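Shown here: the complex without one of its protein chains, the others still in place.
The block that comes next holds subunit A.
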Amino acid sequence: MVADEVLLELIHSELVSYAYTKAEEKEKDKKEVDFSSLEYAGFLSGYRMIERLTKDWPRFKDELETLKFICTDFWSAVYKKQIDNLRTNHQGVYVLQDNAFRFLNKISSGTQYLEHAPRYVAFTCGLLRGALANLGIVSLVTAEIQPMPAVKFHIEVKRS
């Protein structure tokens, strides 16, 4: 692996552990940990990144084409691979499946660390939301962790 690809993984895992300890300090008694700051960091990154990535592209025809761009070019730019599967019900719900999600790839793929996995997808949910928001699609992004390195991102487009 090229060195500069490792940097993203390292800074991301540091970001996660930092946000996690911060959130834990704030609400010791609660079981659920708040990932919203992580998600927001992702949102801002996605928002800024998309401005640059779409610079040399023709205008997108519709929503589906925009999502296709996210699955191929945007994902390649960030995760060096494409989304493995894109599904939609044509009513504003999209499911993006990544069979070997990069931030979970280095973790044992059994069920042992499953409870820690959600914190590694929060940033990416924000990243997707931010990218779509700047392209004019307001959405709600959630993640579902399938057997370990596989993640499904559910995008629910908000219609006004």
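Keep this in mind: a residue touches a chain if its C-beta (ideal position, glycine included) is under 8 Å from a C-beta of that chain, and two chains touch if they have at least 3 such contacts; residues count from 1.
Quick note on the criterion: contacts and distances are computed from a predicted model.
Entry comment: the absent subunit's protein name, as recorded by UniProt, is "Trafficking protein particle complex subunit 2-like protein", drawn from "Cyclin CCL1", "Mitochondrial ribonuclease P catalytic subunit", "Exosome complex component RRP41" or "Trafficking protein particle complex subunit 2-like protein".
Contact with the chain not shown here comes from a single listed residue; of A:A19, A:I50 or A:L96, that residue is A:I50. Of the listed positions A:Y20, A:Y40 or A:F60, the one in contact with the omitted chain in the full complex is A:F60. Take subunit A: the residues that touch the chain left off the picture are 44, 47-48, 50-52, 54-55, 57-61, 134-136.
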